[in-house]
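Let me begin by handing over the structure; questions about it come next.
One protein chain omitted, others in place.
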């Protein structure tokens, strides 16, 4: 754990995670965890007749793994407030290797609590071709340095 | 599968899923799937010293299960475009039972493609006390009825 | 949930599930769940020397998935009593896509309880070639309409 | 592996497996494997309002574990043909410890293939109180000793 | 369970397990269990640029499966004391089939407790080419026959 106060976040700073190959196992386990057994993820025969020609990862799987990959050291002064503008830009197929890039995009005051500010982190999940497959903004509520 | 065109969605219509108890298994499996082993989810001893006094479910887990619970019949004319304003309103603890409520909140034209519209579905995840634990807006891009 | 009394079941009515591809993950997870690590399911080298030339899914796995695929809406007046004549007709290989067909085959009186009857549902699990791989009869004990 | 021909099976011979405690993990994993998220297995709140007052294991889970527990040494001359009269006699709850008893119940000629016979093994799954929770007959097709 | 006292172990006696194919599922599950998502196991793209050209199984996975495969009948008089000289001799790739060979290598007196002795079992994990991929010595503390 390492304490970072609101004042110390700098816009433009970015970090890139290690890569991870999305496997058939991940999709089967995610179907089992969420109960979403849609044929888009689970029926290779049906997928062959569709636009992409193969099974695709659940959006919630790509999001969960992508966010997991951005989890670095814990900052006890930061709280995950939510996500904005989560978009599934391209499909992720079995065997694709993804990594997550997180960039401090914006800092703003908390509208109601003066001891806090919001840090907006842009999260981009990229595949092995460098294409963006998912994008979202992570809202962190961060304590200001005590005065 | 059942085809529903843009014109047939009616704002205000809501559906409520069955309930599901969030278990320690779900949290351990989700940590394993995402690589997020933060002590908030995995270290019962440390959690005892924190505000909530116990382990809490990952935000991405509650989101993934919640969205999974809203997955009903497949509409081949609707595409999941993304999510807006995803917020983690209250923590979910081991043993809490959640259900998802989805309400058609808004319909709007697609700004660029005249054959499509956007349906905004408000998703609320509720616990056994009826409290909202997560909220988000699901954007569906839906084909209009061919003329 | 939707209440259906014994009188409302009609013989000959059938329903067909969505498809699901049986994966290596399913077999490995089922071995882990049941403790059945027989080489027929787990040892690709040994399987190469056998009749089928490859690993096959556990019978209990095909049965469990097949029955799971027939689970539709809950009828609170029906109870799963058991299964008869469960037969493994053909092997299921990794990559096969199965679906389940359930047909109301027979209705009969409960021999002892006059307020109930038995509904016999024939369950057939089919692969992507339309071949039957598993067949069984599901016995449902269903309440009669109160008079 | 140990070869046992049809002639060597003796009716009345029984074997009893080790015990295994059925856990919440088993139920959650089985729901994920089969897609059966019925509230009987997954919704502790709803179960509190029902006859048993708590979640129960899937029938297919008890069957799969029970059969897995009977799997001992492999007999290359025996083939699992199917199961008859599978009955769910009592519910299995989280924390129950089950074991499987297999008894050679009957031997009969194969109606069509003179080189084979059927061995009927009665499988009983017992809980920690010694109560039978599941019963079925396992049909083994076994080669006769070459002459 | 079968009681075997220290005196009954014979050096040179060996047993060979059944085989088991190491799958992508095993590696993904082991990463999830241990939190070790190193690219050596999880990033197929990065592995392509490395010496082995493909993902390799975790050392702890090969060890855990290998030891699991040596687990035969329980001897209530033997206690697993630890392991010595555990070495990862060759990488295990997805699709390799491993088996475990256990050989009683040595017996020695317990230095402090006269009622016990140590049995040293050499465990070798072999792949489908007969190559040793892992080796270790398992120390068993075994009770002597009561006099």
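A, B, C, D and E label the chains in the order they appear, each numbered from 1.
The rule we apply is simple: a contact is a pair of C-beta atoms (placed from the backbone, for glycine too) under 8 Å apart; a residue touches a chain by one contact, two chains touch by 3 or more.
In this text the structure is predicted, and so the values were computed from the model without any measurement.
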Residue of D:20, D:90, D:110 or D:144 touching the missing chain in the full complex: D:20
Chain not shown, touching residues in chain C: 29, 31-33, 35, 37
Touch residues of chain D, complete complex, unshown partner: 18-21, 23-26, 29, 95, 97, 128
Missing-partner contacts on chain E, residue numbers: 20, 26, 29-30, 33-36, 38-39, 58-61, 63-65, 67-69, 71, 74, 80-88, 136
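Rule of thumb we're sticking to: only the chains that are shown with their structure count from here on.
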Equivalent-chain rotation between chain D and chain B, CA atoms, steps of 5 degrees: 120
Furthest chain, CA centroid comparison against chain D: A
Chain copies touching (chain A, chain E) - same or different residues, decided at half shared: different
Taking each chain's C-alpha mean as its centre, the one farthest from chain E: B
Gap in Å, rounded to a whole number, between the CA centres of chain D and chain A: 43
Separation of chain C from chain E, taking each centre as the mean of its C-alpha atoms, in whole Å: 38
Interface hub residues of chain C, defined as touching at least two other chains: 20, 24-26, 29, 39
